[in-house]
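As you look at this complex, bear in mind that one protein chain is not there, while each of the others sits in place.
Up next, chain A:
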């Protein structure tokens, strides 16, 4: 089959590789109809994530048609499914508590040592996201092997186009969980750092959960315009001083809840960020965290900090004093995708949530490397790249 493989920093290629096969009883093989490039794929592209190997197939936002099933799969050939990026067994203690991204059984035992050492306990396996998350081949390919296919994928009714439901795989539940973690109360003002897909879905979700105002912060005008379309007020941090603007816009109180949907590759020429970049490039610190620092400083006393953004390692100059003194609450984590999928599919079917606005570019899978380059170089215009294998292009 054809698949997008990682070969090194800023080097991804569409290669011909062996097809996937059923290996375990609960597996299914999915023939991909649509797959997307995620912002977190750019962390891989930029070489920030350790334990990548040349030839690893990327992609954790995908959907398609069931073409083969193991004896314990509950899926049927021909069904259309969206697959969660978190691989979860559905049988362990954490899956029982709907903490699917903490699944205890989906990360292969031989891949658990890094997380065991670095994080204290291993997390769930993920598709297409390095060997410390399991080395699972991703879905930017023609076919993918999906483990625990009885517990993860959600069946999509006929007649609903891919573009409406594809983002159930990651970014829509991630944006929703970000807003849920902000524990929004009626009348709240919520500030969202980063108007990438997760930030934009968090804006929509925050309003649906009762926020009175949402303030969106970014430096890409096109992304701020999309946030505005959903009713957010905006701050362009290249034009305005973010902290001062937030304090003035909230009458000196600060936002009730803050959401960092930027993560470990925060942009901006702020003094602390420049120092972080030097440290990252010299391996003194792994994550650049300007957004979360600023969010904590701006958040009102007793407020809530939600952090859907991806971080991997250690940071310094985390404002722990401000965090403690103001009595803030932080909620974070990889998304428990399976928990949110059914309700969000309903919301999409009922027209309460629209995700199609996000797609700026649709390319053939063969042009995936160009998609990565565009997404990386022009985040203003390129908000989401969807990739289609050849058969899907022919069908449309």
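What we mean here is this: a residue touches a chain if its C-beta (ideal position, glycine included) is under 8 Å from a C-beta of that chain, and two chains touch if they have at least 3 such contacts; residues count from 1.
By our rule, contacts and distances are computed from a predicted model.
S.K.: Which listed name, "Urea ABC transporter permease subunit UrtB", "NADH-quinone oxidoreductase subunit M", "Cytochrome c oxidase subunit 3" or "Cyclase", is the one UniProt assigns to the chain that has been left out?
M.R.: The chain we cannot see is recorded in UniProt as "Cyclase".
S.K.: For the chain left off this view, which of A:69, A:105, A:306 or A:392 is in contact with it?
M.R.: Answering carefully, the residue with contact to the hidden chain is A:105.
S.K.: Going by the contact rule already stated, which one of A:113, A:248 or A:354 would touch the omitted chain in the full complex?
M.R.: The missing chain is touched by A:113.
S.K.: List the residues of chain A that touch the chain left out of this view.
M.R.: Spelled out for chain A, the touching residues are 17-21, 23-26, 57, 72, 89, 91-93, 96, 104-113, 116, 125, 131, 134-137, 145, 147-148.
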